[in-house]
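For this view, one protein chain was removed and the others were kept in their places.
First chain written, first letter: the chains are A, B and C, and each begins at residue 1.
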């Protein structure tokens, strides 16, 4: 049996979540997210954002959440600017296009886009006299942390937010791994780190990922821009994201946010990834991208890949032109220190 | 605190399911339904259907499942025939239309449609010389049990299946309440009752509802028609229904189907509904529709509604022209006998 | 060779239109409707509407225009209220649903809907606590004249407009046969007749049909509601309706509206239909619906149908339960009086 570092969704849920689900199992509630557990979870999240005015909705998974949020914002002739490596552009089987919208992909070596790229794309569109022949950029999508494990600094995120606002274009942050990103931000930037309060200020809508961060499933969408709040429940229902037993989402997010469990679990995962990264650096491995979060992308020879593959599960990320292979090791809230120790040992033995 | 008979999704899940989720919580698996738990559940379901060749897929909820299955079958210019009261036509916020397809609604007083209605609609379309100006019927959707709590007899279902096959049109059965329907069929028809084996023979694709039948969530899609099997996983992913921790669905459906728990739970709910119906009949209440499953629709005066509303939760179903109100009482796998006894007592006191 | 009364698009275009197309053939212009001919036509139409502020756009055909206007107005979870016999509901191969929207059909014996029907549907939706499970009505679509040849009176149209405004729901009038409808309104209501000025006041958007009213093709969309004007050219382009040689539409509509040709041609057609109707009434034929426009729907025995079919083309509209058949005779701007005389003679001989 291999030890898996393939993803951050290899296990079930944090013990507290399992316990709460068990304890509340026979409590009767109304459906569709209108129960008291959801109300409680919403309150916790509003408090964590320091924004009593935001709308909070719970959906089941990431692809669904992205498609629903984007569909709720864009007009039919509008598209969404995003990094070419953005999850919506490469790993959601065209869910956004199925909903009728073009993804306007911007080049990105590391999963991030810049305020300049966004500004240039918007300038180019709106300065063209024949712009109605082209898809109008109607929003910006970024991931935090990104699909490459990288994060935006406060300055970078603020700059993107500002350019969006100057064009009156909503900024949407895919936070499937928001906690891991915020934990890495703490490590890198200390007091300057990005927190939920910052996302609540800088984004028009973002979500707090549960699935990859210790819940069985679930993503909490936070809408900060009043103009985007109306009728969002229609969009959830139409997109198949309105869970009949919505309580399950409320119970989980209440458990995650009542006292900081969400960030604690994320910090642990990031520290474990740091141990693995350190071991790789000590052995002078190169990395595909310099990622401070729970995903790391060392470049191995194929021999090394084969050797590691005997005992560990990980993802083959990219075959490089020089014959080597970038792989992904992923830690999570669930990764035992013992597994990290085994992996570190194996790396040292390479 | 009111006792809720509002729906069959007021509680969490059957105890065995909760226990299995707890026991397996830290087992590492691959994602997206390719784990061993899902494989096990698929085997149980294939066995229950007596069809080793069917494809089985697990999705999260009903609206999502309906939209995904329908999108996988229809060409852009095709629509789906269904009862005007069909869930897809009235309670899914236009998810089918959002996917590009018209619902071709047929009149239905009791939630059912007839083979004759289907045959006539198909005849009418294909015999019209200008039929390309109209949406082509491309499949038939029925619910078992229906949204009105009714069920098809073996003869009725067979006749619909035959007319579909004579036109080479797939038949899709929404089984969000399949178990309750099969349990009622046992009570009404004995040896002639419809079972999973029958649905596997008569339908081209159907699903076995989990959400309303004792699971936390989940619907198991069974594809019996080879022509509909290809690439279905793409459709699930695009429709947002591919759960990252797909194991959760496998674990639940394995628990439901390893030894008949699914039907046992359904039978219990139907018997409880029968007790309530009996109490209503004894008091000579009329019913909006004669439903043998876990949903019953008595007609009350507004005074009676008010009185019952003090202690019980139930749905206001329809305001009648004569001023009375049809309400819905719903039992489930979770309804305690004591709650039924309380409700029966209250009915007697009306 | 049969004389055709099958439709109002059996011939090419009014002589003046053919002449103008010929005269301007080698004039160079820019494309996509931004040429001087289109500008001229827009001015004529604004003047005819007595509304210098309206936006006027030219599209090619009716299905395209309906799909484009509806797509430009509705949010993804909204649908369009219309008569069950509305063109968008029955004869456009699901173009509206292909664009993602449900048609919320209202019963209609004569092609019209009432303000009460609209108000009740809106009330019902917005008063339901669980309304996000249902498609939200987002606009109202009516046809003038209707697919059954009928027209709304000033009172009826005003009442529908008022209920729409009270719910802040746009009213869209499909005017594929607007001229024929206005000509019939003149005959029936004299000074009280509905004119372009009325549609510009009562509708939020409507179109002036060219295809069936003497142009080779073309529909002029008039947007009176400022909120619906923005970015409409994007919608036209996306919907495939932005003609490269947009001048062709400008030239035609300028010819139709420079001095009243549009209404003159429509009046002629309506008078010819009246001659035919009179002949039918004199022979005591029944009609499927009492239509004062260029379409009439007498009920014939099958023998009579067979007899007429030898010399005349007409549409079989509806097989009646009693074995008789409702047929449609259609006149147009192009119908020669001689053809009418022949048809009237044949009717007398039945």
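Quick notes
Convention: a contact is a pair of C-beta atoms (placed from the backbone, for glycine too) under 8 Å apart; a residue touches a chain by one contact, two chains touch by 3 or more.
Remember, it's a predicted structure, so these values are computed and weren't measured experimentally.
Of the listed residues C:129, C:244 or C:338, the one in contact with the hidden chain in the full complex is C:244.
In the complete assembly, the contact with the undisplayed chain comes from B:233, out of B:16, B:233, B:307 or B:342. Chain A residues in contact with the hidden partner, per the touch definition given at the top, are 76-77, 79, 90-94, 97-103, 132-135. Annotation for chain B: contacts to the undisplayed chain at residues 32, 71-72, 75-77, 99-100, 130, 132-133, 136, 231, 233-238, 242. Not every partner is drawn; the one left out touches chain C at residues 3-4, 6-7, 9-13, 15, 18, 21-22, 24-31, 60-64, 67-68, 92-95, 98-99, 211-212, 216-217, 234, 237-245, 247-248, 313, 334.
Simple rule for what comes next: only the chains that are shown with their structure count from here on.
The greatest centre-to-centre gap from chain B, using C-alpha centroids, is found for C.
Between the Cα centres of chain A and chain B there is a gap of 34 Å. Spacing of chain B relative to chain C, judged by their CA centroids, is 42 angstrom.
For chain C, the set of residues touching two or more other chains reads 76-77, 99-100, 132-133.
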